[in-house]
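A single protein chain has been removed from this complex, and every other one stays in its place.
Labels run A, B and C following the written order; every chain starts at residue 1.
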Amino acid sequence: MSAAVAAVADTIAVLRREVAALHAELPRNQLVAWTSGNVSARVPGADLLVIKPSGVAYDEISPANMVVTDLAGTLVDGDLSPSSDTAAHAYVYQHMPHVGGVVHTHSTYATAWAARAEPIPCVLTAIADEFGGEIPVGPFALIGDDSIGQGIVQTLAGHRSPAVLMRNHGVFTIGATAKAAVKAAVMCEDVARTVHIARQLGTPLPIAERDVDALYARYQNAYGQ
Amino acid sequence: MSAAVAAVADTIAVLRREVAALHAELPRNQLVAWTSGNVSARVPGADLLVIKPSGVAYDEISPANMVVTDLAGTLVDGDLSPSSDTAAHAYVYQHMPHVGGVVHTHSTYATAWAARAEPIPCVLTAIADEFGGEIPVGPFALIGDDSIGQGIVQTLAGHRSPAVLMRNHGVFTIGATAKAAVKAAVMCEDVARTVHIARQLGTPLPIAERDVDALYARYQNAYGQ
Amino acid sequence: MSAAVAAVADTIAVLRREVAALHAELPRNQLVAWTSGNVSARVPGADLLVIKPSGVAYDEISPANMVVTDLAGTLVDGDLSPSSDTAAHAYVYQHMPHVGGVVHTHSTYATAWAARAEPIPCVLTAIADEFGGEIPVGPFALIGDDSIGQGIVQTLAGHRSPAVLMRNHGVFTIGATAKAAVKAAVMCEDVARTVHIARQLGTPLPIAERDVDALYARYQNAYGQ
Partner (left out) sequence: MSAAVAAVADTIAVLRREVAALHAELPRNQLVAWTSGNVSARVPGADLLVIKPSGVAYDEISPANMVVTDLAGTLVDGDLSPSSDTAAHAYVYQHMPHVGGVVHTHSTYATAWAARAEPIPCVLTAIADEFGGEIPVGPFALIGDDSIGQGIVQTLAGHRSPAVLMRNHGVFTIGATAKAAVKAAVMCEDVARTVHIARQLGTPLPIAERDVDALYARYQNAYGQ
């Protein structure tokens, strides 16, 4: 085994632990029912990704049963079949080189906006911080080929948002790491819920575009450690 | 004890453990208040079913206090009275030979649709996947005789859906196994909630019938391991 | 110590454990925020009750810090001040001899109906089962004298319901035991939520009065062990 191959094997071992652990955030943050969401990470330095196996319960997830595929979604390592959303994750990694992690959920409030094909307006400072503007809607797309991946990539190309609401379906989020994509998925549902509730009794006030820009710039640079 | 009788006794012991364990999914997935939902399993190779006893709290459920009845709902084995919904479960097993598990809940959002006698429209890919179309409404029926069972069987006969919303009452779901019926109950509440929320601020977009068919066919055949 | 006095002391020791344990059901069933709800039990054979102390957090509750008062609400045993709702509980025990337990909460959905002074209509079989009809509204009453107690007793006198929605305030429930009153509080919030959600998108269908009577009669006699 060459040093390069050994390095990739080490990276995959680390990512198996990280991706398995991040799946616990999905039920913990009430983003999923039964087995319906998934997290993946790109394997840096290789055309590979680590993802959840299909139909496995969240409390049965372990580093050992995570699966590795290439960027066509073909199984490379692992005993189980990969998530049926693998093709969409793989397409994102192929076409968005800065993306290191992808998350997919049917989280309730975000999916409700998606069912109406309505973007979430940027009416909270938390939306300006994390999404830099409205959270956009992607097209209706059937599972089974590149359609979902194309819809994600084309929609996110025109936005600062790391989240896209796929019509009649659910949410995909991206990040520099899998953890950042999970954070975006948590924040997307949180703001989808708050704006929904605000809208139930009237119209949320807008935030001026220059204020959205200022909030986004500060949060992306000054927040955290 | 004949070999056949011993095999049924072994099966019942396995199903007592399985049905007891599946009851924990009801509070965990927020489908029940106090003692108001129940899970049963058919005993293959015998005209029997395993079900929850009446009015027992979910954290007092154990394999030992599950009860066994025949398909008329008469107690065959167990120290406690069977669930007051046993007649409905038994009727389903009598008239739907492919059903191996039945679940009943008053889960909040699904019951809200049932209170208005309004089917849940198929406006999410998750509904097409699991239910193959709208989730239908069954008739109002009093407990105490075959009425509820008849309502379930007659309604489900015309649909691919494993869930029926019983008017002014709650949900019954069926499955090849008790676990599949529990999954249907979890997914039914999840989509009932999402479509309700989508409808609060407008009209969810429809999914074309051929797309519903494609999603259902793929999910029933390709999802999971 | 006479035998009669010793018996009361034993009963109080049992009720301290029971009432302390039942308080855990309030946060578990999401009926309370911070310290805002309370459970009491009548001491049979004595004009006494056991109740929560005022302003104590639910995870600091123990049998030892429960307090005992007479039916005027005066402290008889315990190191802490009794709940500020003690006068209301005491009034109920004085005027409703069949009541063995009382619960008070500000549970969200039930309190929302109370804020509009709107009874919860009997449009679910679960309401017919537990409440035997609509859940009625009591008057607005200030804390500090008999007003709340009077409002509870006068309102419940005309109904089969063990729950009353006190206007702009919250819920009081009664039962033969403290556990039965806790069950009524859990079911009251559950049906308040479901009917609220049903009403958001239309009008729940009514249940015929004779069907309500039949459901109530069966549930009160045939349910449970």
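Going forward, a residue touches a chain if its C-beta (ideal position, glycine included) is under 8 Å from a C-beta of that chain, and two chains touch if they have at least 3 such contacts.
Everything numeric in this text was worked out from a predicted model, so none of it was measured.
Although it is left out of the displayed model, the omitted chain contacts the following shown chains in the full complex: A, C.
Only one residue from A:I51, A:A112, A:I143 or A:V186 touches the chain missing from this view: A:V186. Interface note: of C:A64, C:I143 or C:A176, the residue touching the hidden chain in the full complex is C:I143.
Listed by residue number, the positions of subunit A touching the unshown chain are 29, 123-126, 183, 186-187, 189-190, 193-195, 197-198, 200-205, 207, 211, 214-215, 218, 222-225.
Residues of subunit C in contact with the chain left out of this view: 33-34, 36, 53-56, 80-81, 84, 106, 108-109, 111-113, 115-118, 140, 142-144, 167-170, 196, 199-200.
Following the convention adopted for this analysis, only the chains that are shown with their structure count from here on.
In this entry, subunit A maps onto subunit B through a rotation of 90 degrees when their C-alpha atoms are superposed, rounded to the nearest 5.
For this pair, subunit A with subunit C, the centres built from the Cα atoms lie 45 Å apart.
Here the CA centre of subunit B is 32 Å from the CA centre of subunit C. In subunit B, the residues that touch at least two other chains are 200.
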